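Omission of a single protein chain aside, the complex is shown with its protein chains in their original locations.
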Amino acid sequence: MQSPCGANSGAENFKNRFIMWKGRFSQDTSSLVQQFGESISYDWRLFPHDIAGSIAHARAQSKAGLLTEKEFSEIENGLRKIEKEIEGGTFEFRTSLEDIHMNIEAELTKRIGAAGAKLHTARSRNDQVATDTRLYCRTEIDGLIGAILGLQKALLDRAEKYAATVIPGYTHLQRGQPVTAGHHFLAYVEMLERDKSRLTDCRKRLNISPLGSGALAGSTINLDRRAMAAELGFDGVTHNSMDAIADRDYMAELLFVISLCGVHLSRLSEDLILWCSAEFAFAALSDAHTTGSSLTCRRKKTLMSVN
Amino acid sequence: MQSPCGANSGAENFKNRFIMWKGRFSQDTSSLVQQFGESISYDWRLFPHDIAGSIAHARAQSKAGLLTEKEFSEIENGLRKIEKEIEGGTFEFRTSLEDIHMNIEAELTKRIGAAGAKLHTARSRNDQVATDTRLYCRTEIDGLIGAILGLQKALLDRAEKYAATVIPGYTHLQRGQPVTAGHHFLAYVEMLERDKSRLTDCRKRLNISPLGSGALAGSTINLDRRAMAAELGFDGVTHNSMDAIADRDYMAELLFVISLCGVHLSRLSEDLILWCSAEFAFAALSDAHTTGSSLTCRRKKTLMSVN
Amino acid sequence: MQSPCGANSGAENFKNRFIMWKGRFSQDTSSLVQQFGESISYDWRLFPHDIAGSIAHARAQSKAGLLTEKEFSEIENGLRKIEKEIEGGTFEFRTSLEDIHMNIEAELTKRIGAAGAKLHTARSRNDQVATDTRLYCRTEIDGLIGAILGLQKALLDRAEKYAATVIPGYTHLQRGQPVTAGHHFLAYVEMLERDKSRLTDCRKRLNISPLGSGALAGSTINLDRRAMAAELGFDGVTHNSMDAIADRDYMAELLFVISLCGVHLSRLSEDLILWCSAEFAFAALSDAHTTGSSLTCRRKKTLMSVN
Partner (left out) sequence: MQSPCGANSGAENFKNRFIMWKGRFSQDTSSLVQQFGESISYDWRLFPHDIAGSIAHARAQSKAGLLTEKEFSEIENGLRKIEKEIEGGTFEFRTSLEDIHMNIEAELTKRIGAAGAKLHTARSRNDQVATDTRLYCRTEIDGLIGAILGLQKALLDRAEKYAATVIPGYTHLQRGQPVTAGHHFLAYVEMLERDKSRLTDCRKRLNISPLGSGALAGSTINLDRRAMAAELGFDGVTHNSMDAIADRDYMAELLFVISLCGVHLSRLSEDLILWCSAEFAFAALSDAHTTGSSLTCRRKKTLMSVN
């Protein structure tokens, strides 16, 4: 599709996903068990969320008197510096440190000493995993909603342009009743509207802070769970620590919602493929959007230009 | 689980799903093509929704002057009588009439003549399929929400009874921190709460009337879509006929939500299986709820009775 | 497709799957637990295999001196009579007896007394489930191979008829290189040949007798496992009782193989749908094979008649 201005955010969003990872990984010393158990090779993506979560946790520790103001400041500055280095591709991840949580915490402690080690007080790695993955999914959902909105705007643009273009409506690919191309494009706007609605419902269910659930049974040290949740943009806090730590419903739900959206995009693609065939010849894609094979002979005149 | 009064509706609901179908099917004359194409052997379940939809449609036809009051009355009474016969198991379904929609319409027309045939005006079978399946899913959702609520009440009952019973909390089935059995039961109440929330969101998205979408491009005869929707308990009407006729998102979403609920029930069952083992011996099921094999030796003393 | 004589067995096979079940089920007295635990409503299909397995088992018991010749004869005759009644739709299944194994055994014992009860010696229900489901899958595989062979013959018939008919070959639905319709049909013959090969491999792996595995640890009474296997058409006997009882690999494998065959049939159907469209107009289906909607306008002249 052409990029009507409204679609830019979607396209940008999409393009950003393709920026390749520049981090360095060291794993020479890791054993078979370490290799099997490590997750840093894929959970490095959680780094901004892990750092945000750690800062919120440290702030709550500080308010509870577990950290001095100076210690909190060292932690926050140390984490921000690590974040910059990861973004810049200069941070070295170690497979022997297993995951993103340990990689960041170990490096922080190496750099600022005792204060870094205090971060672990009243928090378990399970807390971090549960918090980080919720924040990660939330960010992805926001990106997807933006991308879908961009596609809807592009479809509306086409629907307006071809509002009066009459094409066959098919049942079982047999011509049934005439429709307008605009009506056809708007059907997809409806489908995508449901996808956005499902993403929003999924976001609502996952946007609750598990921080404070501990390994599974909470912690004897009481931190301000609501303050941590608010700092991280959560709408509330979870009620049951055993459920909060083990819950992965939001991942399953998000994967379902994305898959169903994929079905809609696949249907749209199939329509375009049919329309661009020599036999249908309803539409053509611009050369800029086709890589084509040497075998492909392009159509000269079609009803619509769909991109 | 014991049946605290609150759980009854769920149990009833469940039991009703097991009532076997007593309808009679005639298919002697059907050819291979008919056998391949028929859906009456499973879509007979849609009958109450098909009849409700047809009455709403006929009422709208009547208001639009397409039916006389007498004709509408004949249609409504004819359909109600057919409904009773299907419920009573005396209605004879014909495979040669393909589906529930044709079986009912053909029988109605045979019984009341011309008026019956008029039902098809300004409506297509696609309309009926889309309407009936939405109503069917809505009814199932309402039943499931009731059943889940019953299970939650039973879990709350156990949580209260064993609020002070300390058991191990496990990570990777290694004893981690002590928890109360009540806390453990309440984790499931949370999971089921999310399941209900997902069912409710799914219901919201599907409860929109497609009636009036025709085969795919609407109808030249304008019936009062909002009145029909209101009569059938829909919250609104669909916007795009091509989308409304082809949309099966709600089925995929409902299947996903049920599957995820099944994961929760499977996890609960696994806990009960572990707890009822000789090695854990935390709980026992009453004889009334175990069919058992001759090999099974039952535990004498356990921490909990979970049913 | 036309029915070239070779395809008849496939069509017959297919038609037979549609014969509806005429058995009578009684379940008035069953409780919720019984309803949850019963499998007779779907495992009644195993009846010929359960009866064949019981006769083989009884013969082995007889050879081992566990049954007199008279007792064996009573058992065999009793089981054959029950089989006839089930086939004739006059046998009454009881939900309270849970499954096909218990329904048959209880009825047999009711009819012939003590001898019937002896059938259970040196055999567990797990033995029966494992044996019956393997025999059931084997029978289905044989039916499927026959049906696929029929379709291959029909495709060969079309390939021969249209061996010189030139049509476009497509990549991404863009015309690529010309091919003959015969070449196109033969591509499907290849796919189906792989499906048959996969069915044959699956059959090879499942066609091993688990009889004698007991509940999970075999039996202290040694029956002639190889003789029972030979009587039931198995190629050998399983090696490990715990594996034999729990193994359901063959079901998963068969479902995969059927699904992949379904993908091929779906691709073939999609080709026919495209070819029968007004835009492609390469082929037409005879009226005998289309149910159609009132909207469908049939093509007059096409390159091929594909059925």
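So that you can tell them apart, the chains are marked A, B and C in the order they are listed, and the count of residues begins at 1 in each.
Just so we're on the same page, contacts are C-beta pairs under 8 Å (C-beta built on N, C-alpha and C of every residue); 3 or more make two chains touch, one makes a residue touch a chain.
Note that this is a predicted model, so its numbers are computed, not measured.
Considering the full assembly, C:H183 is the residue among C:R45, C:K63 or C:H183 that touches the omitted chain. Among C:E87, C:D243 or C:E270, the one in contact with the hidden chain is C:D243. The omitted chain makes contact with just one of the residues B:V33, B:I221 or B:I273: B:I273.
In the complete assembly, the contact with the undisplayed chain comes from C:D201, out of C:E87, C:D201 or C:E270.
Taking the complete complex into account, residues 126, 169-171, 176-179, 183-184, 186-191, 194, 197-198, 201, 205, 214-217, 238-243, 246-247, 249, 252-253, 256, 260, 263 of subunit C touch the chain not shown.
One chain of the complex is left out; on subunit B, the residues touching it are 168, 170-177, 273-274, 276-280, 292-293, 295-297.
Basically, only the chains that are shown with their structure count from here on.
Spacing of subunit B relative to subunit C, judged by their CA centroids, is 30 angstrom.
Centre-to-centre separation of subunit A and subunit C, using mean CA positions: 44 Å. Shown for subunit C are the residues in touch with two or more other chains, namely 293, 295.
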